[in-house]
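Here the complex is missing a single protein chain, while all its other protein chains stay put.
To keep things simple, chains are lettered A and B as they appear, and every chain counts its residues starting from 1.
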Amino acid sequence: MKWFEIVSRIDRRIIYSLLTIFVIIPFFLKIKIPQNIMPQTERLFKFIEGIPPNDKAVMLSIDYTPQTMPECHPMAIALLRHCFKKGIPVLGVSFDPQAPGLAVVAFNTVVDEFNRQAGSRSDSLIYGRDYVYLGWKSGRVAALIEMGEGITGVFPKDYFDNATDTLTLLKRIVNYKDIALVVVLAAGDYPQEWILYAQTRYGVKIGAGLTAVMAPKYYPFLQTGQFSGMMSGMKGAAEYENLLVRYGYATETGKAEMAMNSQTLVHLLIIFLIVIGNIGYLATRKESVKRLNG
Amino acid sequence: MKQRLPLFICLVVGLLMVIQFYIPHPVSVGFNSIINKWVVILSAFALVLGIGNLVSHHISKIKKAKADRWYSLVTLISMTLMALVGLVFGIGPDSLYQKIFLNILTPLGATMFALLAYYMASAAYRAFRVRNIEASILLASAFVVMLGFMPIGQFLHPYFPQVAEWIMRVPNMASQRGILFGVAFGSIATALKIILGIERSWLGSGK
Partner (left out) sequence: MSPDPWVWIGAFLTLMIFSFLYKDNPLYKFAEHLFVGVANGYYIVFYWHQALKPNLLEPLKEGNFLYLIPLLLGLLYFTKFIPKISYLVRIPIGFMIGWGAGISIPANLQGFIFKQLEGTVMTPVSFRRIGEGISSLLILLGVICTVIYFFFSKEHKGILRIASRTGIIFIMIGFGASFGYTVMARVSLLIGRIQFLFGNWLCIIR
């Protein structure tokens, strides 16, 4: 067998094994490559940075599912850390039915982390006062529009079955006028619907944390200012984690940053595979042309 | 009657929803609010269709005694058990329902998607060929983006991340916007056809 036949016929099991090894190895190496931060991530960070404490709320539309959790969950954690450190109240909401289970985990993780360090009730995070998770609702477009009139109308009860009109935070945060920014963390077309139905009617500011598959599609909305910033995939989450450290809101980065070495290595592997696949293809083509002429 | 009534309802509701967008009068806003609350409820009922189809599909498989009928049984039993767990014991953060979600549904869903990484690597190796100019442009753009956005990009060349960012911000954005215009005009045309009763495929078969 000639060399180009070998490189163009690598068995899929070898490719699968290489991919697995390339993902695992970096977790055992203690290398830290500095992260370059994309402008749209910084824009989102700075927008939240500019929201005054204890005033308007940030609404997190947590719409990622277990299938895309590794990309979006670190974003939710980083955003919650940022908002809570700055004293910005947070409202959580979901329109994907698989999201609430993960949203509850994200809130609990960050709230526990804060409350372990808190010295008194006033600097603890208290449900209903500092944050509320509204839960999920069907008919998301209708719900998006209706929240512009009143949040409690759409969510008479929160995820934990509390009547929302009894919660301190929701007496103050009535509709989109009281929301400084909505950050949509999603894999599907949810951000688009937020733009179409909440922004066009009520002018609400929207930021996004998207899976990398979705991100290229949303660049037009960044340029028009319909998005006030965006995180793209695991890389976006890692950038936000780095920004939190840079601005002194965290001492160390999180899960997304930890995975970036594997990402880098696998990207190199994929490029290598494409290149050798093409070398094999071109050599085979050249050989068959030669054979035809000869 | 069987077709006209649904078409009439579709026409009236469709027109009212277009009109109310441009009338910010309290009556219009109030009407919109009522309709939205109804839609939230109706969307929940629509699940009946999905679950009904799933159940009838698996029951027919079991009845016909197909080779994989045991798997259909797994689906039906696990669905019933999960529904009972949630309806009887609730869905709180410490509930059994949440535990099953986090430890059964989450790993299953996440791993199914993780398989895609392997198929993507294998397909990239087998199918990504520089057959013509267009394919070469696609490949070049992919390489720049893949390298530029990884931390290693800045070490290859300090401008690498900026070039990758420019590709996303300018040519990628322009093509995505062009496609977006097509989608938006297409959506408006389809919506008009639905409201005016020209597009009737949603009625399904039968009179």
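Definition applied: a contact is a pair of C-beta atoms (placed from the backbone, for glycine too) under 8 Å apart; a residue touches a chain by one contact, two chains touch by 3 or more.
No experiment lies behind these values; they were computed from the predicted model shown.
*Asks:* Would you indicate which residue among A:S120, A:T224 or A:T251 is in contact with the undisplayed chain?
*Replies:* A:T224
*Asks:* Going by the touch rule given at the top, which residues of chain A touch the chain that is not shown?
*Replies:* 16, 19-20, 23-24, 27-28, 67-71, 97-98, 100, 135-139, 141-142, 145, 155-157, 159, 195-197, 199-200, 211-213, 215-217, 220, 223-224, 226, 232-235, 255, 258-259, 262-263, 266-267, 270
*Asks:* For chain B, which residues lie in contact with the unshown chain of the complex?
*Replies:* 2-3, 5-7, 9-18, 21-22, 34-35, 37-52, 54, 56, 68, 71-72, 74-87, 90-91, 97, 99-118, 120, 124, 134-135, 137-146, 149, 166-185, 187-188, 190-192, 194-195, 202-204, 206-207
In this text, only the chains that are shown with their structure count from here on.
*Asks:* Which residues of chain A touch chain B in their complex?
*Replies:* That would be residues 10, 12, 15-16, 19, 33-36, 38-39, 65-70, 98, 101-102, 104-105, 108, 137-143, 145-146, 149, 153-154, 160, 201, 216-217, 219-220, 222-223, 235, 260, 263-264, 266-271, 273-274, 276-278, 281-282 of chain A.
*Asks:* Write out the stretch or stretches of chain B touching chain A in their complex.
*Replies:* 21, 29, 32-33, 35-37, 39-44, 47, 92-93, 98, 101-102, 105-110, 112-113, 117-118, 120-122, 124-126, 128-130, 139, 143, 146-147, 149-155, 161, 165, 168-169, 172-173, 176-177, 180
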